[in-house]
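Every protein chain but one is kept in place in this view of the complex.
Labels A and B are assigned to the chains in the order they are written; within every chain, residues are numbered from 1.
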Amino acid sequence: MVSLHSYLILSAILFSIGTIGVLTRRNAIVIFMCVELMLNAVNLTFVAFSRYLGNVDGQIFVFFVMTVAACEAAVGLALMIAFFKNKESIDVEDVNLLKW
Amino acid sequence: METIAMPAINFAAIMPETILSVIAMALLLINVFVPSEQKAYLGYLSLIGIVVTFFTVIGGWGTPQEGFNGSVMQDNFALFFKGIFLVSAALSILISDQYMKREECNHGELYPLILLATCGMMLMASGTDLMTIFLGLELLSVSLYVLAGFQRDSLKSNEAGLKYFLLGAFSTGFLLYGMALIYGATGTTRIAAIASYVAQNSLAGSNLMLLIGMVLMAVGFSFKIAAAPFHMWTPDVYEGAPTPMTAFMSVGPKAAGFAAFVRVFVIALPTLRADWADLLWVLAVLTMTVGNITALYQKNIKRMLAYSSIAHAGYVLVGFVAGNAVGTAGIMFYMLSYAFMNIGAFAIIVLVGKKGEPNNNVEDYAGFGFKHPLLAVCMSIFLFSLAGIPPAAGFIGKFYLFSGAIQAGYIWLAIIGVLNSAASVYYYLRVMVFMYMKDPVEEFDWLKVSPAIALCLIIAVAGVLIPGIVPGYLLELAQKAVLL
Partner (left out) sequence: MLESLFFLIVAAVAVLSGILVITCKNPINSALSLILTFFCVATFYVMLEAPFMAAVQVIVYAGAIMVLIVFVIMLLNIKTETDKRTSHAVLISSIIGLFVLFETIYFLNRSSLTGSKGLMDSAMIKSVGHTEIIGKALFTDFLLPFEITSLLLLVAIVGAVVVSKRKI
């Protein structure tokens, strides 16, 4: 069996890729996709822990994370459509995420 | 085929949540039959629901109820916070109708969404399982994304909703990663079980997975309570969102974030106290200082109050770092009085604003004190309380937060807090200087006080002054609700 650490490191890598994506991209939809990538990395961590601990709780958590991701997708895309209607773009130029 | 043994459900533990969600669903149905100029009735119905829920909260006081195999626990701590959420929801609903009519977006869905957000906050306060807390948080956040973007024809509101959504989802990732690592280190998501497992196997000092999980969770919660350096979303979102919703989200979700933050850290990770107290010390100092210094330069009053709300999160973090009974009771007392004073101030902003809110700058308040003396006095009371000047409730709250820190030996933290609090007086008083010492630039003839807003102002003034002058009763309640 592949060791737990391989899974943890893989999900850490995916999580960091997602984080970098959120901080560098300007397109709201791409940012949202990067968040989904982060959530998937977390899900992988949960399932790996769950399997190696022999405890189902982690997989239930993943189940809920997926539901939440679906809800966020619905609401977030609706917000993007509303934004697009008024501005004709979804570049987050004024949505400067690193503003102090 | 065997049957599944149902868990011990115990509805008493989720009574307030049940009532609120049932009313929210009923309102969604009723909404269809209410013509658009009479949506205020939905607001009144939801207020009735909130009052009923408030009575169940009072009725549950002193009898802790556990339910759903330990997923939820309604103790005094949870009940006190539920009271705060209900107060903030009720006051925000009172100021919503006039604003939404003015901005021509009085859709009836507003009230069910506020109620469901409140329901989410309650689940955060009473959840004793990381899953319950997470889902409560998401119920709250998803409702708030919608409420922030509620004025769908206004670009500002859309932007606020979108920004809040992107950063909220981003922070959820960190929170979840933290939860995942804590689950890996302990093999459970129940808060009490985490604590006992960590204590039994003495994982505290040695386990790096637990430590990094704790740090990541702190990052996630800091986003939600808008602590620096994770506060970037706050000013833009607060400025763009509809004003009543800004009032709501500056109080309720912050209190809910603190409730979950305190419960997870104090109950589940007491053995890591030394580590997280250091972390939160730094966060508290940063939050207070960044919030107050940037607030000094703000022209827009909603933006100023956003930065001031960041600073207030910093003061509350001081009480959290202290971690003793006085500090924790201070957190609860402060959040309650903050609900009154902040929503009160936002009620005045709603009144002064015009359609599209072109006049939200501090300069636009010039001469307000002479044209509407009574409202100006109310505003002054709220600002005094926010600045922490006696006899307002804000002073007593700050006093307890800082004296908790001194008792716990964090003298420097308390000194930094007091200095910050002194600096904050400048920007609150600036508004009052404009109100009383400048001549009006334009007339305030558009301003009309609806009965609902008048009621909100009366409640808020009472809520600021009464605990400020006779704080004994409320403090006693807060002390009974402390988790320790």
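The definition used in the following text is that a contact is a pair of C-beta atoms (placed from the backbone, for glycine too) under 8 Å apart; a residue touches a chain by one contact, two chains touch by 3 or more.
Values in this document were obtained by computation on a predicted structure and should not be read as measured data.
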item	value
Missing chain: touched chains present in the view	A, B
Touching residue (missing chain; options B:L28, B:L155 or B:I293)	B:L28
Hidden partner chain, touching residue among B:I50, B:A89, B:A185 or B:V431	B:A185
Hidden partner chain, residues of subunit A it touches	1-2, 4-10, 12-21, 23-27, 29-30, 32-34, 36-37, 40, 43-44, 47-57, 59-60, 62-64, 66-75, 77-82, 84, 90-91, 98
Missing-partner contacts on subunit B, residue numbers	4-7, 9, 14, 21, 25, 28, 67-69, 71-72, 107, 109, 112-113, 116, 119-120, 123, 129, 131-132, 135-136, 138-139, 142-143, 145-146, 149-150, 152, 161, 183-188, 197, 201, 203, 207-212
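Keep this in mind: only the chains that are shown with their structure count from here on.
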item	value
Gap in Å, rounded to a whole number, between the CA centres of subunit B and subunit A	25
Touching residues (chain side subunit A, partner subunit B) in the complex	15, 18-19, 22, 28, 31-32, 35, 38-39, 41-42, 45-46, 49, 53, 55, 57-58, 60-61, 64-65, 68, 71-72, 75-76, 79-80, 82-83, 86-87, 92, 94-95, 97-100
For the subunit B and subunit A complex, residues of the former touching the latter	130-131, 134-135, 138, 142, 145-146, 149, 152-155, 158-159, 161-163, 165-167, 169-170, 172-173, 176-177, 179-181, 183-184, 187-189, 232, 236, 290, 294
